[in-house]
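Sharing a structure with you now.
One protein chain omitted, others in place.
Think of it as A, B and C in the order they're written, each chain with its own count starting at 1.
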Amino acid sequence: MRTTRALICTSDSHTVKGGIGPRESLTLGHEAVGVVHAVGDEVRDFRPGDRVLAGAITPDWGDRATQNGFPSQSGGPLGGFKFANSKDGVFADYFHVNDADANLAKIPDTVSDEAAVYCADMLSTGFMGAEKGMIPIGGTVAVLALGPVGLMAVAGARLCGAGLVIGVESVPARQKLARSYGADEIVDFTSENVDERILELTRCQGVDTAIEALGADPTFQTAVRITKPGGTVSNIGYFGEGEFVRIPRLEWGVGMADKTIATGLCPGGRLRMERLLRLLETQRVDPSPMTTHEFSFDDMERAFEVSDKKLEDVVKVLITF
Amino acid sequence: MRTTRALICTSDSHTVKGGIGPRESLTLGHEAVGVVHAVGDEVRDFRPGDRVLAGAITPDWGDRATQNGFPSQSGGPLGGFKFANSKDGVFADYFHVNDADANLAKIPDTVSDEAAVYCADMLSTGFMGAEKGMIPIGGTVAVLALGPVGLMAVAGARLCGAGLVIGVESVPARQKLARSYGADEIVDFTSENVDERILELTRCQGVDTAIEALGADPTFQTAVRITKPGGTVSNIGYFGEGEFVRIPRLEWGVGMADKTIATGLCPGGRLRMERLLRLLETQRVDPSPMTTHEFSFDDMERAFEVSDKKLEDVVKVLITF
Amino acid sequence: MRTTRALICTSDSHTVKGGIGPRESLTLGHEAVGVVHAVGDEVRDFRPGDRVLAGAITPDWGDRATQNGFPSQSGGPLGGFKFANSKDGVFADYFHVNDADANLAKIPDTVSDEAAVYCADMLSTGFMGAEKGMIPIGGTVAVLALGPVGLMAVAGARLCGAGLVIGVESVPARQKLARSYGADEIVDFTSENVDERILELTRCQGVDTAIEALGADPTFQTAVRITKPGGTVSNIGYFGEGEFVRIPRLEWGVGMADKTIATGLCPGGRLRMERLLRLLETQRVDPSPMTTHEFSFDDMERAFEVSDKKLEDVVKVLITF
Partner (left out) sequence: MRTTRALICTSDSHTVKGGIGPRESLTLGHEAVGVVHAVGDEVRDFRPGDRVLAGAITPDWGDRATQNGFPSQSGGPLGGFKFANSKDGVFADYFHVNDADANLAKIPDTVSDEAAVYCADMLSTGFMGAEKGMIPIGGTVAVLALGPVGLMAVAGARLCGAGLVIGVESVPARQKLARSYGADEIVDFTSENVDERILELTRCQGVDTAIEALGADPTFQTAVRITKPGGTVSNIGYFGEGEFVRIPRLEWGVGMADKTIATGLCPGGRLRMERLLRLLETQRVDPSPMTTHEFSFDDMERAFEVSDKKLEDVVKVLITF
């Protein structure tokens, strides 16, 4: 593929810092759209010139983990996450996609590259948080941390039928975006007691689903505490450090309160990407307002710095090629 | 109900020690069978003289938690667990059961009291460990700790289609019982490296389902580690102490390896009890060999001591009335 | 309850015509809101004067069918459907609700009686069509027949994350309402070939979910045909006549195409009603535009005629008391 647009992800920072082990001599980046440059002999459905999206996760579809229902885990834990882990990533003029017929999707004419590129990871991961959260229709959901994945978890919770979506976040610009994506209430942890406020908003029941979108031990603990018995903690955070993630024993009902902890890695694949693109095509959600910064590929160093250090109220940085 | 047989449970010890908070002036015990002594005006299906089983958990069936699919959590976290928590328990000549039509089951003629009494908690909890474990037919299961609940998790894993059941336990008598309930392999953690041995037995895949049947932080960590990506950690342990239960971050795939952590509290209710009794009636499993000790109600002090201190290779203590 | 608002349902006509067997000496009607007039001794959470909604289905919560997860089937097939079947219905100045704590819900201040009354059956049934349809996020859905339940199935499909919702209907007023509830495309079976058009709209894949909202053999057959292998036919139609409902053998993949046929009866219960009311409170959907006619209870005869004979482009008839 010839890259046209890419996004910088927090997990790029994690990768650089060794969050899932050392990585060397690999191009970074896993969120991109572009144009098919050349295809292998066995590719049937794509041709040079096609405007396409590649999932951030590009599984091996014949693998046993895939046959078990978990393509993102093909080839070992997180093995579907190939870009920047087992093959060169997308921050390059050209990049290669394994099994194009299974891992690419054509971008509909009415969907821009700038919007489509968010499907690769942000929509897929954020929505997964809602899907794995088993939200009952009309149920209550809290999303903890409203970075781009958390914002898409808010949008996903709405798409999955939540009757009340509570965002937990302190940055005003992110709070505002969250409201535009469907958060009914915002709790600012710098000025409010999160547990008390959420109990109040749920009439002392706790939420049906708590989505952890940060990847930090204290946030995870909050998620367990605010979830009602029978509810689900849905983790989409990438825990980048520490030896343990800790479950608070008593609030977990000493292990017997029917609080399920679900997790996963961004789903990839052509079908997933086509479905996400359809949601853009039929205007269910517009991710482009999350783009707070835009740099050309030549300014990649600065772009990465802005994203990594969270400068200038950054939400998401778009790279143009 | 007039009590005829009861069992002492490890959770009785937890309750005495304050594992789920202080308890006072309440009779202990939650596993019993007996004979209906008297019924309230609204009871339709039971009459004095009926030989019956009461579930250890006797939910409020109209409660919102029940309507949400979690009767054991009716009336608050673990609220369905009334005996010895919010009403007097079964270690008495007579005890009262709320909502008899919904919480009792008649014992089939061919099933003895001594066997039926195990359905109240041991079968219901142990089997739940297998059910919540989402075992694929022909899948691999490890059961960590083979006390009576763990033994019934072994039997439950077999009933749920496991192709390979591995028990982890060091006590020879329990190992032997586990084999009789269907464990294909036993790993002795005092002489073997559990992680290595389980990887070897699963051809380096890890298990589909790890059932934690002890309620201890190190065992829980083992469960997370030995579960394959996409697998399930099914907790049926009662965590009686400590502030936290800890998930090992890296082996949990930094929160992205699709390792679900499921939990629950012993299911109760007439339908559940009827189904468990049917499994005894059709001879799928025989719990009675777990009875290592038998005392009359007059020797309750000694009986409790044997169970609490795990004396004399005790597995389960039966009380006769 | 003292009735304040009620709705006439197509199933009232079915009941009158003996669709589910003969009924005699029973007041008709099952969709109503009102004010608590008096409570029994055991009612804890409601008091005279409370503005409340009763579910159309008022299950026995301790019943084995309920314990099995199907409260609408408590007391026998469709047994939760008591109004006008086993007890007097709601078309009266006052009506009685069994187990108030479990079957009533308070109406939030910001929700009108005129909107809340739609939760009793229309939202609950229509949304169930979407929920049982197992719609994948971004998936494709066809709703066959856009009466009030079909319209709420459209709204439900949107709430459940559908990426493309296709309504099949010929009446212009209903088509228009469907678009307002989120239908992306409308197929008019009087001027288009439904099968061909739906294949075209789904790029020859068929839909993920077909919701049958009429209860007619030909419509059911269409639903089976247009569903993709691996998809779900979700039936919410009430089949009022004929000995059989027929599955087209070849398009059902000779019984092997993984096309699941799901059905159900309107879910009731306090939790369900509270969740539906929350969706009105947080403005996810507004059912009131479906009210095309309004009559006082004194004009019930005429009101029933309009609904039964589908006069004057009726969608739903509201009765005021």
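Here is the rule we use: a residue touches a chain if its C-beta (ideal position, glycine included) is under 8 Å from a C-beta of that chain, and two chains touch if they have at least 3 such contacts.
Everything numeric in this text was worked out from a predicted model, so none of it was measured.
Contact with the omitted chain, checked across B:T27, B:N193 or B:T282, is made by B:T282.
Of the options B:L159, B:A223 or B:M290, the residue whose C-beta touches the omitted chain is B:L159.
Note on the undisplayed chain: of the listed residues C:W61, C:W252 or C:F304, the one touching it is C:W252. Residue-level contact of chain A with the missing chain is found at 61-64, 66-69, 71, 99, 101-102, 269-272, 274.
For chain C, the residues touching the chain absent from view are 14, 19-20, 64-65, 68-70, 72-73, 76-78, 136, 205, 212, 215, 228-230, 235-249, 252-266. Think of the hidden chain as still there; on chain B it touches residues 127, 130-131, 136-140, 156, 159-161, 163-164, 184, 274-276, 278-279, 281-282, 284.
One rule holds in what follows: only the chains that are shown with their structure count from here on.
Rotation angle, chain B onto chain C, C-alpha superposition: 180 degrees, expressed as a multiple of 5.
Both chain A and chain B derive from one sequence, and where they touch, over half of the residue numbers involved are common to the two copies. The centroid of the Cα atoms in chain A and the matching centroid in chain B are 38 Å apart.
Note: centroid distance chain B to chain C, computed from Cα atoms, is 40 Å. Counting partner chains per residue, chain C shows two or more touched chains at residues 274.
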